[in-house]
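In this view, the complex is presented without one of its protein chains, the others remaining in place.
And now, chain A:
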C-alpha cells in the first residue's frame, strides 16, 4: 500500500463557502487545477487560459502563512493588470501542490 500523498487544502469559493479537500501531490497539479477537479468554481470561469498566467481567472487570496513558490515575472505582470488584487493575491495556476502545503488556506477572488 502506497503512502497517502494527499495534502489537506481549504478553499473558500466565490460564494463564501469553505471546502476542505484532499489535493494530490504526485500528479503535478496546481491549485487552479485542484479547484477545477473539485468543481469549486463553474467551468469556464476559472483556468480560461489553461494555466499560462495569462488571464487571472484563477486569482486567489492566500490566507495561511505557508511559504509558497516565489512569484515569477509573468505572474507578477498578470496580477498587475488584474482586478480585485490584494497584497496576498496569487494565481492558482502558478502554485504547484507540494507536501509542505498541507493546511493551506486560500479564497478565490471574484470573477472578472
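Just so we're on the same page, contacts are C-beta pairs under 8 Å (C-beta built on N, C-alpha and C of every residue); 3 or more make two chains touch, one makes a residue touch a chain; residues count from 1.
To be clear about the criterion, contacts and distances are computed from a predicted model.
Engineer: Using the UniProt record as the reference, specify the protein name of the hidden chain from among "Peptide/nickel transport system permease protein", "Nucleoside ABC transporter membrane protein", "NADH-quinone oxidoreductase subunit L" or "Ferredoxin--NADP reductase".
Structural biologist: "Ferredoxin--NADP reductase"
Engineer: Could you tell which one of A:15, A:43 or A:87 touches the chain left off the display?
Structural biologist: A:43
Engineer: In the complete complex, which positions of chain A touch the hidden chain?
Structural biologist: Contact residues on chain A toward the absent chain are 39, 42-45, 48-49, 52, 54-55, 57, 73-74, 76-78, 80-81, 83-84, 112.
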